[in-house]
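As you look at this complex, bear in mind that one protein chain is not there, while each of the others sits in place.
On to subunit A.
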């Protein structure tokens, strides 16, 4: 588990990451973003659509689209074997060794991110074969134990994605992502497409796995209710920049930035005590929507 190197260096460190389209380098989609993720902790990135939260996650995986580029900044990943390295500089080949094995990702839409013509057992086993070289019986056993871990009967390994419900498919996605016991799990709105009851189950499952496997988790969401359930640390993004970061208690109970306050205010509460409020941009010094959220 954790050795002395881990406690000195955090699992992942983003330093001054800036992302822009290749042909308009002046347009900063993600601007000077820095935060750290520790092993066994969950960092939630919160923001509206277009705030750059998904781009930030994709840049960690080295999955940015061809049209975008990481201008400056470092993505320092602390690996057992190789020590700390900047994974944004690695070649595609080197990245492939890390993706799925050391850093795994759960995507937003369980409906579209599974291959409909392959059985779920095959899809879960794929990364085990690639990274760990498991075959035949050993592979089958591992897939079965993974399915069990996420609460699906191992007999479903030969099922196709369309035979499963949305919640089950998301569980399969989770089983795929944790197959090689990654050190870092990136979850991009994993429960947005799901019902509340299923969402609660999935959140609990992720939280348990994180603790059991001492994973670091980067969790992307726009819902502060989910943040309250799962986060240790919270990063709030607005128009490509971090406006506030801190522990869950700090950010939720004592928000400093007006945007965080506005975002918290528009989350409806189940008790119905709070008045519903539209998001408030009055704090913006410049109401020009093109502005890239000038630092306050």
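The rule is short, and it goes like this: a contact is a pair of C-beta atoms (placed from the backbone, for glycine too) under 8 Å apart; a residue touches a chain by one contact, two chains touch by 3 or more; residues count from 1.
Here is the rule we use: contacts and distances are computed from a predicted model.
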item: Among "Gas vesicle protein A", "Xylose transport system permease protein XylH", "ABC transporter ATP-binding protein" or "1,2-phenylacetyl-CoA epoxidase subunit PaaD", the UniProt name of the subunit that does not appear here; value: "ABC transporter ATP-binding protein"
item: Selected from A:21, A:151 or A:166 as touching the chain missing from the view; value: A:166
item: Chain not shown, touching residues in subunit A; value: 48-49, 165-166, 195-200, 203, 222-229, 252-253, 262-263, 266-272, 276-279
